[in-house]
Each structure stands twice: as structure tokens, then as C-alpha cells.
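A protein chain is absent from this complex, but the other protein chains hold their places.
What follows is chain A.
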Amino acid sequence: MPGKLKVKIVAGRHLPVMDRASDLTDAFVEVKFGNTTFKTDVYPKSLNPQWNSEWFKFEVDDEELQDEPLQITVLDHDTYSANDAIGKVYIDIDPLLYSEAATVISGWFPIYDTIHGIRGEINVVVKVDLFNDLNRFRQSSCGVKFFCTTSIPKCYRAVIIHGFVEELVVNEDPEYQWIDRIRTPRASNEARQRLISLMSGELQRKIGLKVLEMRGNAVVGYLQCFDLEGESGLVVRAIGTACTLDKLSNTSAFLPACNSPSKEMKEIPFNEDPNPNTYSSGPSTPLKNQTYSFSPSKSYSRQSSSSDTDLSLTPKTGMGSGSAGKEGGPFKTLLRQQTQSALEQREFPFFTLTTFPPGFLVHVGGVVSARSVKLLDRIHNPDEPETRDAWWAEIRQEIKSHAKALGCHAVVGYSESTSICEEVCILSASGTAAVLNPRFLQDGTMEGCLEQRIEEASPPGCGFCHIPYDELNMPFPAHLTYCYNCRKQKVPDVLFTTIDLPVEAIVVGKGCLIQARLCRLKKKAQAEANATSISNLLPFMEYEVHTQLMNKLKLRGMNALFGLRIQITVGENMLMGLASATGVYLAALPTPGGIQIAGKTPNDATYDQHISHMQKKINDTIAKNKELYEINPPELPEEIIGSPIPEPRQRSRLLRSQSESSDEVTELDLSHGKKDAFVLEIDDTDAMEDVHSLLTDVPPPSGFYSCNTEIMPGINNWTPEIQMFTAVRVSRLSTINPTNQTLNKNFNDLCENLLKSLYFKLRSMVPCCLCHVNFTVALPEDELVQIAVTAVAITYDKNQALQANKAPTEKSQQRASTDNEEQLQFPLELCSDPLSSQPFSPAKEVLEGASSHTGIPAAQRDRCNSWIELIKLKAQTIRRGSIKTTTSLEKASPLAEGYLRHRSVPSCTNSTVSVVKMTPLSFLPGAKITKYLGIINMFFIRETTSLREEGGVSGFLHAFIAEVFAMVRAHVAALGGNAVVSYIMKQCVFMENPNKNQAQCLINVSGDAVIFVRESELEMLPVQPSTAAPQPTSSAGDVTT
């Protein structure tokens, strides 16, 4: 009995009227955890009941604590008939299980019903007493921290980055069970919500176990996804990067459980020749990995061998468990023999991170991706080895070999996704092949790295652009030049990656969102025929998406793509491809050539005229874009850049003429001359359309920029105003005789209109930038296309932007902590006090104090104090300045907005709702994240049988998304947080049946709950470092108590 869960039901408010006669409700609450249920008394005749219950105590295993959600049901008591359910609240208590996160969950939660939506609110207090039995932690994985953020979280330091962890669990979907025919939609929805919650908990616990096995203490870049496979089941899968993290202000806690430095790790041979054998098989057979499975698959995967020791203890609800052990028979052959290198010891040297500590990324090879078409089969045969696990293992293996072919031993910015239509499933994986600094992957060498990285061979700012592969033995033809920055190493002419722009990268001008959009008609077919036709289409789609991206990049005068995400969606009668990336001009890479159009019939005069007209338009566009994105690279004398590479053969119309595996987007194979224009040959009407469509992309209106990376290259002066939003559109693409061309145009218009609409909506925020623009495409039905966009608009200061542009090398990625330093230096320099006359960085001080394990010397503490005074002074003036704008109503909110350290049991009357910010980014501009409270991972279903009455499909979905936001905010606020970072809407499945007046929607969201402090409120902070630093042993958990 390693844990005691305590729950108190305080009160409810704004409950719905359940008794029509009295216009009141007799409400009571059921509190359920595992198989134990408690009930409160009935609070009669009130819409605002005050239960003030006792503490309900559940004595449970910590394993159960990890898997199970706390389920709170509000009911209306009825003497004569069955009690009516008002709604439920599911609370994930995982954040209470690690000591550094939240200590109490307390607040108002929306009471949610899958049919009626939010119906009032309930005030709940939840606590967990964990018995500190460390041995027990081995059975469960309490204590392993999870982060959605795809970088090292702000207030932590990476001691070791261990690498890839993955897991999946499978179950039958309750929606498809026989019992669903006799139960109500509500019961079915709730069964589904509960099951997914349970499966997520289990999955997280199992991943946690793997992390502990690797001797890590955290998972960063945790991405959990659901595959709704329909009748063949429900798959919950997750990937992440195991790390050993160290809290910055607190070194003693959370060192790896075992600090044995005995692991033997050797230098990785950077210039290891790519194995030609493993590679050559790839390109020569384009469909090599678009295999599809004919063998029946099963829903219940086999039990794994080693790690899942708990399974014997808890045979739960018939749930199958995904296999962890790749050691299990069928994959032994796939496994490489253990090699010496640190990375190759790992089965998959993959990292889900997109941003890295400085010095971590040595070279970047390019994008690697793999797709595979599979047939889902409903036959459950537990002995059949073919499982979802095997499918993914296959794909990962392929990714690994592609990376190797690029001379890289690792894949960063790695992600996986699926697209399912009926029984066909496309599995996709992509990432960026890279060479990493091995020292980050070993024990306790982080500090060393920080110091030594300067002497690292590759100069900062361009090193990552240098090719990792051998130029004489290139895996594909590419045009190499000497680096425009250091002139020592070779660089490719174009670089595509899935990661964020590295902090140290030198960029010219600003970046922009680049999208490639594509539709391909497909015959309706069944099973294998269907899978075959999809497999046949995929390479062409990949190819065209790539061509579009390349053309659009050139049209903007840029030479690199970051954050590339290619999504291929399968529908009944078509495939859609949507690629999004952020284009930038990397100073290290050569200036891209223009685009040259060549006609097929050069003798026709009018045709020539037309061609030259188009050429002019293209040239004008390029010139305009260069101006718009401020791309003015310094001119370089030609002779410096000699090219030892033999000039590749002239390009034909195709970008990639060689028959290369298209599933493997090794984006470097662009064999056109450096200054040579990029030739587009117009040989048919299709090509003409393509050129036209190139020119239809309208740049954002003035004052707007957009990107799909964390931040916009070239802008670094964000103001704290942010607006996160989700927009969803469903459109009918059909024409009477749909052709690829008309579909393409419609799809393109749909995306462009959606963007236009966003710009219009957010016009009041100008100047601003849409960051992390994330498009998701689904094909819910014949001819229906659903596009969901989540992004954040951030305003920036225009005046400062101009200054920043003058020094493009000063990178924009100065995040919360460094920004903070910069600002603080200003008043310090003005100060005449000799002690503080030298610029003094508090953040560094804390770091030093923490890492040296000693208290701060007295002299330094004095300085610290004077620094505190200054901050206080500054904060006061800031506050004074802002008084004018505060209205009477605002008075209550600073408490909520601000630092939530003085939380007590909330008063049930008149409490104002605390503001919770949400952002898909890992940081908040103008603020410092002081604490991570735990992961938010929520799954909701909403259904209606009165669609028209709820305002049609738009009214229904609008309300639902607003409700999801509200529930996320409520959970974060109850954890004591005031923001969600790295927020993502992973799934939005919408189905409607207008004839029956019905609709259903499933939404899955996740993110990291955090506490942030505005820089203007920093006067509260100095108390923390000055007390915490001299006594590094004091737990950081104190902050919120």
C-alpha cells in the first residue's frame, strides 16, 4: 500500500435544473477510484450545493495511481426513479506523483457530460500521500517526469540525454463492442473516455519503466497518439526521449538513481563511411517499404518479455499490452549487433527533441522519412507475431538505415503518425539525420561540454550545416560548396530539416511559412487492391510535394526549411498531401538560383511570349519576396567559393530525375548548378497549372509573419501578448468531374482562405507573428476535407525589430531566462554603486551556486541583495506605470495572473477565475517558467442528437472546442499553474449525420502545465534564489506550498 489518495468534495455551482417542478436540483457526488466508490450526502434543492465533504481516502498501489484516473460523478437524487447523472470530471492524478510537480490539485472543474457539454462546476481538493518506498518505484514508475516540450525544459539541465523510448497498448474500442448496441450513447462515450484515460496511464507508466531502466528520470518530447482503427481496435502509442534532468536551482534531488559511470562509451566515428550495401537497396526499389500486410493482424499484442513484470500481478480488464521487448524473437534478425559506439548501442538512436542544448547538434544530414501501407485486420490471433509493434519497428529500422546512408548516426526531430481510412492504414515516420556530440549522451559530462564546445571543430553558427557524409562517396548527387560562413567545410545548396532552427544558426532576414498542398484521386477499392493503389501513389505524391516545396522555397529566395512536416492523408477516393515548413535563408548556404521556365515548343511565338510573361512574373515575385523577408545576404567574391564537385548533369524538368525511393526524402539530392537557375519545363497543361499555382500563394498582409517553428527567425522582441487558437474547417472539395487539377486548386484555395481568415481575425494584434502554425488534414468522408489549425499569435515590438535586424547574428531564440538577463542589465549598468557596476547576471549566479554545491559567499550575497533592490525598484515603477490601465474588475485578477504561491483551500464564493495562458510553444514571451507541474493529456468525446438546435455543425464544434479549452485551463489552474506550454491538439475527429440530426466529435489534447512569472513581476523571485541557493538541499517543491 504505497499511496493514499485523499479527495474532498467542497461545493458545486451553476448546476443545471434537474427537477422541472421546483427548478432546483438535489445533487450528490460519487467519487470513484479503481473499484472503490464514495458518496457525498445529497444537498437538497440547490443549484449551488455546499457539500463540504469529509476526506475520502483511497489506499492504493502507486501503479494503480499511475494508471487510473480519479472519476467524479455528479448526480441528481431522485426518490422514485433512478438518479440522473449531471456529468463527470476525470482528474489525472499523475502530477501529484512526483515530488517536483504539484502538491495538491484544488479548484473548480467544469462538470462535463458527453451529450450536454459543460453543466456547472464542482470544487474538488485532491492530495496524495506517497510512502517513500523507493523499491516500489521499480514496479511502477512514479517519479519519472513527463514533458511534451520538445526541448530541455526551461528550469532543468540535461545531465544525459539517453534516447528513444516507445510503447504502445492495444484494446478493443468500446464503440465497436456488442454491448454498444444496447447501451446509451452516453454510456458508450464514457466507456471510451475512461478506457483511453486508463490506457494512457498504463502507457505512461510503461514508458516510465523503460526510462528507469535506462537510468533516466524524465521523458522529454513525449508524444502520445491514438489510432482509432475502428473494428480492429484502439491503439494508444507514445514516443519520447529519455533524459536525466537536473533542476537548475537544486542539484541534490533527482540525480539519476544510479550514478555508475561505468558505461563504456567511445567516440563516435563521425566520418564513418555510410554502408553502401544497406543504402543501395533503398533507392533502387522505390516501393521497398511501402509494404502492406496481408497477414491478419491482431488486436491483442503478445505479452512482452522483460520489462512488463507487472502484468502478472494485474491482469486488467482484458487489455492487451504492447510489447516493449524488441528482443522478442521475430526482430532479433533486425537488430544490429551491439557496437561500441554510444549511439549504436541503442536500438534506435532517435530523439523526439527539436531544439537542443548548444553544442549538441554537430551536423545535420537532411530529412529522412519512411511510410508504409498496412491493412488492418479484425482477426484477433494472439499467437500471430505480426503486430503494430512490428510495423513500427520495421519503419524505424528503415529510418535508421536512411540516416546511416547520410553518414549520420542519429535522427533528431523524430515523429510518427498514422492515417487510417476504413481498413487501410498509412504509417509514417520522419526525422532529421544528424551527427550528435556524444558527450551529451554519457554520464555527467554536461558541464564539460559547455566549456569544451568552443574548441569543437565546427564553428558556431554554421557547423550544423556542414555535410556529415563523405563528399566523394555521396549517397546522392548534390551540389556542394564551401561554407559561406567559415569557408572550411562543405555545405549543400539546400537544407531540409524537421527540427527547429538551432539557436546558434546565422540567418539573413526573416523566415516564412511554406506549404505544399496536393490531392491525388484514387479509385475506390477494397483491402489489398486498395493498399496496392495507395502504395503506388505514395512515391508520386512525395515527389510532387517535394517539388512544390523546393519551388516555393526558391520563389522566396531562401535556402533552408525547418520544422518540415509532411502529412499524407488517406480517404475513400483520394489521397491528400500537406507539407508545412518554415523557410529561411541560412547565411552558411549558397544563394539560391532563380527559377527558369522552359517551354516545350520553342518555335511558337505566342507561346514564347506567354512563357516570357510568366518568367517575368516569377522573377518579380522572387524580387518582391526578397524585399518582404529582408533577404540581403552580403555579396561574396566568387573565387573564394571553388567547387571541387564535378558539375552534375543538367536538370530536366524533374527535381529528382534519378529513380530514387520516394519514401526516403533525402532532401539534398538537387543536382542543379549553384548559380544556375532552376529549370521548370512546361511540357503540358499540368505543368502550366503547377506554375500558376506557385504564384497563387499570397504573402501575409503587412504586419504579419507566420512560421511553423517555435519562433520566427529574424524576430526577437516579442511582447507578452499571445493568442492561441484553433480553427477547424470542413469543406466539400468536389466538382462534378473531379480531376487532380481542380482538386488541387480547391485544396489550395481552402488552405489559403483559412490563412487569410486567420490574418483577418487577428488583425488587432499587428505587428504579430503566427508561430507554430500546425495544419492537420483529415478526410472524414467522400469529398469532405477537414482542416484543423492550431497556432499562437504573438505580437512584437516593431521598433526594436528594426534594431535587431541590423545584427542578424544576435539570435532571436533568446528565451525567457536570457531575455530576462538582458533586461536586468540595463538598470544595473546605470547604477553608480561600485558593487553592482559590473553587469551581473542573476541566472548565472543561481546556476553557479547550484552546481558548485556551495553556498554563495557573503560578498556575493550582498551583491545579490542590491540586485534585489534594483529589481524591486524596477518592478514598482513598472507597476506604477500600469496602474492607469487597471479597471476595478481587474483588481481580483492579479492574484490569479500572478505567482500562485499563496494558494489555500479556495473559497467557494466569489472566487474570480484565474487566467490560464495556452501556447503550442515551449516558452512564454516576456515571462519565466519557474515550475513544471506535470503533463496534461486529455481526451474528450462530445455527441449530440440535436445538431440543429445547437447551432448546426459549427455551433456544435465551436462550443466543444471552447469546452475543451475550458477544461484544460481548469485542470491547469487546479494544479496551481497559470499556463500550458507545448500545447497540441493531436486529434480532432468529427463525424456528422445531418439526416439524423446527429454529430460526434473526439478531441485529444496535451501539453505541459507550468507556473510562469512575468518579468515585470520578478520582484517576487529574488526571494527564491537567495534562500534556495545557499541551501541547495531544500526541495524546490516548496515553492508552491
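Quick notes on this structure:
Just so we're on the same page, contacts are C-beta pairs under 8 Å (C-beta built on N, C-alpha and C of every residue); 3 or more make two chains touch, one makes a residue touch a chain; residues count from 1.
Heads up, the rule we're going with is that contacts and distances are computed from a predicted model.
The complex appears with one chain absent; UniProt names that chain "FGF1 intracellular binding protein" among the candidates "Proteasome subunit beta", "histidine--tRNA ligase", "Exosome complex component CSL4 C-terminal domain-containing protein" or "FGF1 intracellular binding protein". Only one of A:918, A:935, A:981 or A:1010 touches the absent chain when the whole complex is considered: A:918. Touching the chain that is not shown, out of A:728, A:794, A:924 or A:938: A:728 (per the contact rule at the top).
Residues 13-14, 108, 110, 118, 121, 701, 723-733, 746, 749-750, 753, 756-761, 763, 784, 786, 887, 889-890, 892-893, 911-913, 915-918, 951, 953-955, 957-959, 961-963, 965-966, 969-970, 990 of chain A touch the missing chain (whole complex, contact as defined above).
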